[in-house]
Structure formats: structure tokens, C-alpha cells
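Below is one structure, written out as C-alpha cells; comments come after it.
What you see is the complex with one protein chain gone and the rest in place.
Let's turn to chain A:
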Amino acid sequence: MTDRYDMPDARGHFGPYGGIFVAETLMPAITELNEAYQRYTQDPEFIAELDADLKDYVGRPSPLYHAERWSQHLGGAQIYLKREDLNHTGAHKVNNTVGQALLAKRMGKTRIIAETGAGQHGVATATVAARLGLECVVYMGAVDVARQSLNVYRMKLLGATVVPVESGSKTLKDALNEALRDWVTNIDNTFYIIGTVAGPHPYPAMVRDFQAVIGREARQQCLDQAGKLPDALVACVGGGSNAIGLFYPFIDDAGVKMYGVEAAGDGIETGRHSAPLSAGRPGVLHGNRTYLMADDDGEIIETHSISAGLDYPGVGPEHAWLKDTGRAQYPNITDDEAMAGFHALTRMEGIIPALESSHAMAYAMKLAPTMRKDQIIIINLSGRGDKDMQTIMQREGISL
């Protein structure tokens, strides 16, 4: 019992990472949130309501699908896909927004704000806000608004106000800045639903705990279907919520390897990437200490990835800790490789993955052939690819 993983500590530290680094005005709100989170996640009524929502509204459990044809084609390990793309709204993001929205309701907040990159978290937030009848404002970088217009439209249909953010690099990090500015201004009635395992404590732990349903299900499903635990887990990492959701319930299973796949964009060597764990350094941004892409003056470097959801210069602090301790590894995949992964899954299994998830597919294509046929890889298929059609058509010069 002595060695069980029990991060973070009471103030949200994963070793040197995590913590609470925010302006003073936010401190009382964060304390209030932390207290509510600690209280309600122990509350049987809250847990029952959350479980019912995950089952009947989100559609859980999501299947664990044995991709036999693709596994055979790759000629190595057996690939299983955790089908988060089949959730309501089409990605894993809703697991967390359902949980945080229930918390917001219990705390008496009437207004929801969120940041979004690819738009999946924005859609998942607008969805739960619509269902609970709460006002919803979503901040989204102007660059992302342009490349994910379908999701912008979905959010608007759901009744959310989408605010394009024109400052800085006009992507996810700037949307987070703007959401924090909104929160500090409207702190009394507003609940900020952060979509990834970043931000100040308790967000990294709270989002992880809401996403851990992915790993809990996958662990049991793998035991049921294959009679044993998997040998490796693969998931893409931007902020890292789908990866930690899959990894967390396996952390104490020492035989299960974990691979969090970062976005190498045009290639790490070009500097045009979104891979802080591969090529960044520890610093503080958006309320926590973690690996970041920053220059020698500590200014945040603009990132690049074909997938808006991975286009972020930081990463959840727990991933920083898992990297430093060696419990998980963080390889990276370029835009081109991700596209190859995207096409492979689409053609081999008839499943169109999100560009984010395609990074995990591409890494699994490298990993599987190095493993035995009786070994198992679980890949988190974190979202479906419908939202990316426009991006892919433009990139590949396809016209209808």
C-alpha cells in the first residue's frame, strides 16, 4: 500500500509542477471551487447524478474496439481503440463538462465560461450549458475560429456566445488568457469550465478525475475482452486531458507502458511545433508550473500544429511529473505523420478520427510493429474527425 500513486498534494503539486499561480482576485474563487470539488466528489448524490448523466446523456460506457484488420496489417501488437469519438458531441471533452457543470449548478453559479482550441471543448461546454439553462460564453482564438468554423456554428446553435480572441497568437493560449480576464471580472456569478488538465489547482486534478472514466472503463473492458491488461497506452497530448484520463487508472500497473504523443508540427528541428515536453522547459503559465515553450526572456513562443486542439505551448503539470519520473514517455508526431495516421484508420477500419487523435494513431503505427502479436495497445480515439474536413480538404487540395 505504501507506493500507491497519490498525486497531487493538498495544494495541487505534482512534485515541482502544478500549484496555484494566479492573481489575487482569483484566489477566493479557486478556494471556493476546491472546497466544492472536495465536498461533492465525496457526495453519493452528486456521484449518482454524474454517473446517470454519463450513461444516459453522454452514452457511456464507450466501446473498446479491437481493430483487427489494422492490427493485422501493421503485423505487430493488437490494437484496441477506446471509442471516445462515439460520445455525445463527438469527443472525450464532454466527460469533463458534464462533471463541472453539475458542480457549477451545486455552487449556484448562473454563468459559464470556457476557452476552446479545436472547438470540441467549446461545443461540449455549450451543450451542457444549454441543458442546464445557463448563460455560456466561449473564448476562441480568431485563428481557430477560422479553421474550425463548423464547431463555431454548433456552439452558436446551442445558444453560446463565441468571442473571437484577437490578441497574441490568436489561438488556444490567448483564449485561455481572455477567459481568465472574464473570470476575474465576473467572479461572483461565473464558473470557468477549463477543458484540459491545466490551469491552477484544483483544475488539473479535477479534470483528470472527471476524465478518468476513460481509463477505468478501458481497464475493465480489456480484462473482459482480452483477459489481461494492455501492454501499452497511446494518446495524444496537447494540454493532455484525454491522455491523463486514459493513463491515470493504470499508473499503478507497472507493466503498462504509457505514451503521450505531442504535436511536432513541421518537425521539432524547425521550431514550428507544439511539443513542450519534447523541446520546452519548466516555467509558469495559466496558473501552474509545467513544461512550456518559452524563449530566454520567458516569453511564450508561438506554437504550430495542424490540429487546433494540440496547438498549445504548455501541458498539464501531471504529464510534466510523469515525464520526469519516467512513468510515461512523450514521443512526438509531425503534421505529415498525423495525416498518414488519419488516412490509415479511415481506410483500414472505416473510422474517421480527429486530427488530434490522428497523432496517437500515427505513433501506434510506429509502435505496433515493434511488439509481439499477443501484446495489446490501447489507443485513445479521443474524437471524431468531422470537424476537420475543411482543414484536410485545404491541405490536400481536394475540391468537391
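Remarks
FYI, contacts are C-beta pairs under 8 Å (C-beta built on N, C-alpha and C of every residue); 3 or more make two chains touch, one makes a residue touch a chain; residues count from 1.
The rule is simple: contacts and distances are computed from a predicted model.
Name of the non-displayed chain as stated in its UniProt record, restricted to "Nucleoside ABC transporter membrane protein", "Sporulation protein YqfC", "Dihydroxyacetone kinase subunit DhaK" or "Tryptophan synthase alpha chain": "Tryptophan synthase alpha chain".
Annotation: of A:Leu292, A:Ile306 or A:Ile377, A:Leu292 touches the absent chain (contact as defined above).
Among the residues A:Ile20, A:Leu74 or A:Val145, only A:Ile20 touches the chain that is left out of the figure. In the complete assembly, the contact with the undisplayed chain comes from A:Lys173, out of A:Lys173, A:Lys257 or A:His273. Against the chain not displayed here, chain A makes contact via residues 11, 19-25, 27-29, 167-168, 173-174, 176-177, 180-181, 184-185, 187-188, 281-287, 289, 292, 294-300.
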